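The complex appears here without one of its protein chains, the remainder shown in place.
So, subunit A:
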């Protein structure tokens, strides 16, 4: 399972990077979304899939899965949501002001130096 997951994680990262490098602003943002999915699964896979019960105390259960990666991912999910929201609004404002979402044109100008 771990090996299969590794391949999937690689695939997710590949797709995310491809989208990040594209010229359309929306695709870049979608790329960041995929990137965080990849990262979350990576943390989970690194922790391993040992254990047979969710990490909640219950009578007679001692074989929990590792709770630490889950705690880390939980934080990461929330943060990535914040980032996505900020990106979206930034894209919206940039498009409003500059009337383009082409990354090539969004590179600023050389006047300031």
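Convention: a contact is a pair of C-beta atoms (placed from the backbone, for glycine too) under 8 Å apart; a residue touches a chain by one contact, two chains touch by 3 or more; residues count from 1.
Heads up, the rule we're going with is that contacts and distances are computed from a predicted model.
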{"item": "Hidden chain of the complex, named as in its UniProt record, picked from \"ATP-binding cassette domain-containing protein\", \"Na+/H+ antiporter subunit A\", \"Regulator of SigK\" or \"ABC transporter\"", "value": "\"Na+/H+ antiporter subunit A\""}
{"item": "Positions on subunit A contacted by the hidden chain, ascending", "value": "1-28, 30, 33-34, 37-38, 40-42, 44-58, 64-68, 70-71, 73-75, 77-79, 81-86, 88-93, 95-97, 100-104, 106-108, 110"}
